[in-house]
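With one protein chain removed, the remaining protein chains of the complex are shown where they sit.
Note that the chains are named A and B in the order they appear, and that numbering of residues resets to 1 at the start of each chain.
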Amino acid sequence: MARSQFGPINPRAPFIWHGGDYNPEQWPPETWDTDVALMQQSHFNVATVGVFSWISLQPEEDRFTFEWLDTILDKLHASGRAVCLATPTAAQPAWMSQRYPDVLRAGDSGQRNHHGARVNFCPNSPNYRRLAVNMATRLAERYGRHPALLIWHVANEYGGACFCQTCAAAFRGWLQQKYGSLGELNARWWTPFWGHTYTDWQQIEPPYANGERLTHGLTIDYRRFQSDSMLECFKLERDALRAITPDLPITTNLMGTYPHLDYRAWAKELDVVSIAFLHDLNRGLKDGRPFILMEQTPSSQNWQPVNALKRPGVLRLWSYLALAHGADTVMYFQWRRGRGGCEKFHGAVVEHGGRSDTRVFREVSTLGAELASLGATMLGATTPARVAILFDWNNWWALDAAIGPIQDKAYVATVRKHYQALWRRNVPVDVVFSDSDLSGYDMLIAPLLHMVKPGLAERIEALVARGGTFVTTYFSGVVDETDLAFEGYPGPLSKVLGMRVEEIDALYDGQINHIVMADGSGSYTCARLCDIIHSEGAHVYATYGDDFYAGTPAVTENHFGDGWAYYLASDPEESFLDTFYKRLLAAYAITPLLTTPPGVEVTLRQTERQDLLFILNHNPAEATIGLPAGARYADRLRGQEISGNLRLAGYDVRILALARAP
Amino acid sequence: MARSQFGPINPRAPFIWHGGDYNPEQWPPETWDTDVALMQQSHFNVATVGVFSWISLQPEEDRFTFEWLDTILDKLHASGRAVCLATPTAAQPAWMSQRYPDVLRAGDSGQRNHHGARVNFCPNSPNYRRLAVNMATRLAERYGRHPALLIWHVANEYGGACFCQTCAAAFRGWLQQKYGSLGELNARWWTPFWGHTYTDWQQIEPPYANGERLTHGLTIDYRRFQSDSMLECFKLERDALRAITPDLPITTNLMGTYPHLDYRAWAKELDVVSIAFLHDLNRGLKDGRPFILMEQTPSSQNWQPVNALKRPGVLRLWSYLALAHGADTVMYFQWRRGRGGCEKFHGAVVEHGGRSDTRVFREVSTLGAELASLGATMLGATTPARVAILFDWNNWWALDAAIGPIQDKAYVATVRKHYQALWRRNVPVDVVFSDSDLSGYDMLIAPLLHMVKPGLAERIEALVARGGTFVTTYFSGVVDETDLAFEGYPGPLSKVLGMRVEEIDALYDGQINHIVMADGSGSYTCARLCDIIHSEGAHVYATYGDDFYAGTPAVTENHFGDGWAYYLASDPEESFLDTFYKRLLAAYAITPLLTTPPGVEVTLRQTERQDLLFILNHNPAEATIGLPAGARYADRLRGQEISGNLRLAGYDVRILALARAP
Partner (left out) sequence: MARSQFGPINPRAPFIWHGGDYNPEQWPPETWDTDVALMQQSHFNVATVGVFSWISLQPEEDRFTFEWLDTILDKLHASGRAVCLATPTAAQPAWMSQRYPDVLRAGDSGQRNHHGARVNFCPNSPNYRRLAVNMATRLAERYGRHPALLIWHVANEYGGACFCQTCAAAFRGWLQQKYGSLGELNARWWTPFWGHTYTDWQQIEPPYANGERLTHGLTIDYRRFQSDSMLECFKLERDALRAITPDLPITTNLMGTYPHLDYRAWAKELDVVSIAFLHDLNRGLKDGRPFILMEQTPSSQNWQPVNALKRPGVLRLWSYLALAHGADTVMYFQWRRGRGGCEKFHGAVVEHGGRSDTRVFREVSTLGAELASLGATMLGATTPARVAILFDWNNWWALDAAIGPIQDKAYVATVRKHYQALWRRNVPVDVVFSDSDLSGYDMLIAPLLHMVKPGLAERIEALVARGGTFVTTYFSGVVDETDLAFEGYPGPLSKVLGMRVEEIDALYDGQINHIVMADGSGSYTCARLCDIIHSEGAHVYATYGDDFYAGTPAVTENHFGDGWAYYLASDPEESFLDTFYKRLLAAYAITPLLTTPPGVEVTLRQTERQDLLFILNHNPAEATIGLPAGARYADRLRGQEISGNLRLAGYDVRILALARAP
């Protein structure tokens, strides 16, 4: 989907931002000049300051100590660095918890936490909100016109949930707003089950661990409510900043409105493909607008069971991976390792020794210089995709809550499995959401679309009717947005899919069935869940090979309007997806950007004038890629022209530019 | 043990009940006629209604809304269905928790739960008891004479435990009743250990997680007290119902006085044999009286990690399995899948789609018709057994609490292991309890009889003295009913067994010893625990093969009166039990009902006039069974006469009737 190029994040800084988190308040002022000098040496040009600094800026309710921050901003500016200034509101000061206990979050039994950790505030606490907005206002007043300031960063990694009485009361209000009447709420939450009908709003409580956890409409709504509550905190600060500095961009990490808990849960299973997917998802959150890569580690993490170092070259490779998928920045957590605190063994540009003669510092500096050499050319470049894959947090929550037919629904893994089949083919993909504009896509893939929100089925029908392709899987079309089962699956997707589900069989670990292609082209294994389905007009594309439902449909293909809709009734092996998507893409003449050996990825970013092909070798060994016969590219990183065979060292990256026909 | 035939559950419904849970209050009234029509179509003739419906019947303390239930009962009756009417007291309404917090259960730290889930009431709460009895009374008054009503069902799956202050106070009273004096309690609980002597009744508390968990006399008594408290709730409702409807039977699921927690823990490991065992246990709870199979799934469960569908034919097979072991009903959870709630993916006769053209609906309907064709002939039939296996919940609790000599005592698995050796031989077995009448049995098997309650040893001695056989195992005869160790094991069983235990060795996973038969007939492996024992008169039947106790007794046989008592000092491999029980049974001329291939089970139910052989093929493949030469049976399901070789399709069932010599 071709778009015109976006502008830079801040027109005053028209280059790829290279920087990261800097917490000078943890060190004595003597260190600061050293830091700035080392930043200059390493082309670290945007420092994120202020994260968690509340107590350093406001040691008492009526006393403010901005002087050290003044000094830092001035020093950074004097040396040509710019600043991403964070509001410090992700960790309230101890005096605030002491004076206003309502700012403390409560755990899932309803008991108030003690002060400590971070993101330990109640998002509905009036005192927290008042004091946070006040701090944001003062920061905007004091620094809004500082020449170093490029962007605001609000708080940090919103997430988790609070179960206090303030939240309980606010939740009731939120529900009244949403459902209007108790009768409607009881109906949508199916409360007559186990006699859970509410007869008074006051009876509704948060889903306490020792309370009501089994009314899934409630548990899902509480997650939405908490997400909304934190978004409200963000908005209150954002509006306070915007009122004073209307021209400055405002962000939080991740950008967007989704709680970072999601991001964190994903991070546990990070590999190259999932990083690629995550970048595509970040880009999708703002419908294709380039995103800010806010915090990557320059060397290792510390919170995993085993924290291996990034191998030489991998920091550079993964930085370009982000740029290749739509980032306009390369930023690190963290500039300098703290001497204490629970992240003191997290990787940093500057290690405890404070030295610049380290491998990591050298890699960061070299990369910084290289990024600087790229200038502004690719800023705001778009990443055109004709294929979209749908991801939805509410759907994830509903799958997580569902008891049966199999415990581990593996939503994220399943979405990634489909994504990966396209990634292996070097086909650009957008990650979209239930409310995204689907009008620009030829193909929409929605694995495990268990919850179908109002209007989505109609928009899918429109996509297919105009000649597009829709793919979904087993256990889709099962519940509506309040987790109420449709009376027959796949619910509102039945029309476009032309089939229905009768039963769902669950397979034990190690147990398989087979998908036998109707055209005689072979068979594939499948596992986990097998929907037993009936065609209601759809062509039977493949059947099951085994068990009492052998011979019944396993994959259906429905011609609807000018397009096609597919239902994969089970979870197939990867080679099925390779073949399946190859066929589907061929129908739209969607071809790989380049054909590459395994582990070599190609992505495309488009500016108004040229196509930029990112070629990334994720293998430690050299790889050779044949460029299209006759095509001549400008190698942006080496400044030379290139054609024919491209040899790429292990972990190496190229950016090949091709002028666009106007 | 031959008994005369029992009467039907309710003489007004002299047929095999086929039905299950029906919660119409979850659906709009428009659905009700459809339900009734579908019930008629599927021969679903007894609907259990009212379970969990409290809030729907009493939305405020002073307001009752029985009208919908009137309609349901009338509709069911009009279409020829009957009703099992449940009191709705397993889940109190939210207004009750709100108005009377004492009805809420407290968790094991003593903190009161929030409202939610189910069976979340304090069984000693005066308000709960008052309101539950009131509801039962009103139901009896309103529906006691309704022509559709066949039976009362009280609450649902009593279980769990409450740790609130009301319970703590009641527990002290219960203990005073039981022990009379603190001195006696201190002695029985061995409280001087770690200086835990009580000097004031008020010092005794429930076994809080953050309190006293290591005085096992206390923890076991608290489980008994909670069981008694819930039984008291049952009795209060039962008495209220009985006062008004003295002629109606009253049940709860499971029938009997044992908390369902037990049942639930078992359900985790269900296989065919354990289901058979469970049915025999259910029958044993009422000393052989046929039981009500109350809730089986027609297709799949939802709460297991993987919930496979019952294969075609398995629903029928397992239904007859229940009848074969003494059930007089085949009932399901649930009639129709709820659209919400935590069981919305649990199997049901009617799926979310509401269709009757499904495999499950067809199987239910076909089975219903077949059951109807059987009429009343087998109702109340007895299941004669000359072998009994002893199971005791208190013993289980004591084994669970015991610290050492091995952590996993595997009580249930060990009982089932012995049961299975008899099941494999098609020998009928009764499950009995410590207080059961043992006078009708030739053989009593009591694996892991760790706790020996007063009087049991004497009754075992009587059984053996009159020519019977008693079998027990390692770690038996160790504690009395207050968990106090006997001064020498096997305690009161020493006399009948003629041996004593010196030490208990525990073997690591994968480590084995051998049981070497004294008659030279071979040796078998054994594992887990090895009692090192001395004969005090018993014949050494087998010795250990290995380790420093090689050559010492592993199995002893004691001639006592006219019978024999066996001690298996270790846990043998299955083939030992096959040989061992084959020999023992031969001594009593107890022969298999039929000799069958593996996986084909035969059971017997006797009416006053005939023997009914149930032949169940648990294999997916066909099996052939040779019937006794010359015997001619009436095939009850096919309505034909049969003799010679019987070929049984995979999962198929036969009921062969043979007239009894009068």
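Here is the rule we use: a residue touches a chain if its C-beta (ideal position, glycine included) is under 8 Å from a C-beta of that chain, and two chains touch if they have at least 3 such contacts.
Quantities reported herein were computed from a predicted structural model and do not represent experimental measurements.
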| item | value |
| --- | --- |
| Hidden partner chain, touching residue among A:94, A:465 or A:586 | A:94 |
| Touching the absent chain when the full complex is considered, from B:30, B:67 or B:200 | B:200 |
| Chain not shown: contacting residue from B:272, B:374 or B:406 | B:406 |
| Touch with the omitted chain, as defined above, among A:11, A:341 or A:644 | A:341 |
| Subunit A residues that touch the omitted chain in the full complex | 23, 25-26, 52-56, 59-60, 88, 91-95, 97-98, 107, 111, 113-118, 299-309, 311-312, 337-346, 351-355, 358-360 |
| Residue numbers in subunit B that touch the chain omitted from display | 109-110, 188-200, 202-203, 205, 207-208, 210-217, 402-408, 482-489, 500, 502-509, 532, 548 |
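Here is the rule we use: only the chains that are shown with their structure count from here on.
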| item | value |
| --- | --- |
| Separation of subunit A from subunit B, taking each centre as the mean of its C-alpha atoms, in whole Å | 50 |
